[in-house]
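All protein chains but one are shown in place.
Up next is subunit A:
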Amino acid sequence: MLTKRIIPCLDIKNGRTVKGINFVNLIDAGDPVILAKQYADLGADELVFLDISATLEGRKTMLEMVLKVAEQVNIPFTVGGGISSIEDVDALLKCGADKVSINSSAVKRPDLVNELADKFGSQCVVVAIDAKQINGEWFVHLAGGTIPTKINLFDWAKQVEKRGAGEILFTSMNNDGTKAGFANEALAKLSSELNIPIIASGGAGTVQHFIDTFTVGKSDAALAASVFHFGEIAILELKEALKKKNIPVRI
């Protein structure tokens, strides 16, 4: 049986992890390669690296980091942040990234999804969607959630599936950072209306939240950052708790 995936997300700026990492006895908590290896050993199913560098220099450093991660880490990983062209994706895949995640650039030019799927295959095209529920309706937001649009979450998700996205990474801005649980109602709707995997993101705070997003939210994978980075939830214990609830996981 295909298992549900647990995905730690690392924010990268100029080749280093940011947003404090504070678990186990790391020699260098800022080194993404050391962290990635550690997460792979601790039972993470996949990793996501989000590049938040604002400079060209920072982006170049990102490619070097991707190469080092691919050299040393034996589980799949996705790279996102600031990707807007075939050339960007080509460079990342050539450095050994398994998948790329695109967000604002897909909204600005939806044909990018088709072009990437045609050239590199749907399996490596993750479309990340940040959305906020306003008066009952979910609206897509751009640029890390700072720019609202009038695009409906579900319409957009269906459109990118049709265009060749292999997976959707949905972050609920209402839930992100609250540690009050994932946006399971919206996730379940996405999962039933689309036929590609859905990754839940935003709101993880407790083990129960993961149980809920896989059962109520029908998510295929769950992504989180701080609960893993600060050792609040250990991946192995989380997976054992999921297994007890008959949720298929890789242990």
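Just so it is clear, contacts are C-beta pairs under 8 Å (C-beta built on N, C-alpha and C of every residue); 3 or more make two chains touch, one makes a residue touch a chain; residues count from 1.
Here is the rule we go by: contacts and distances are computed from a predicted model.
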Hidden subunit of the complex - UniProt protein name among "Nitrate ABC transporter permease", "Molybdopterin converting factor subunit 1", "Imidazole glycerol phosphate synthase subunit HisH" or "Electron transfer flavoprotein subunit beta/FixA family protein": "Imidazole glycerol phosphate synthase subunit HisH"
Residue, one of A:Val18, A:Ile34, A:Ile52 or A:Ile75, that touches the chain absent here: A:Ile75
Contacting the left-out chain in the complete assembly, out of A:Pro32, A:Gly58 or A:Gly166: A:Gly166
Contact with the hidden chain (one of A:Gly121, A:Gly177 or A:Gly231): A:Gly121
Candidates A:Asp98, A:Glu115 or A:Glu232 - the one touching the absent chain: A:Asp98
Where the unshown chain meets subunit A, residue by residue: 1-5, 40, 45-46, 70-72, 74-76, 93-98, 120-124, 166-167, 195-197, 220-221, 250
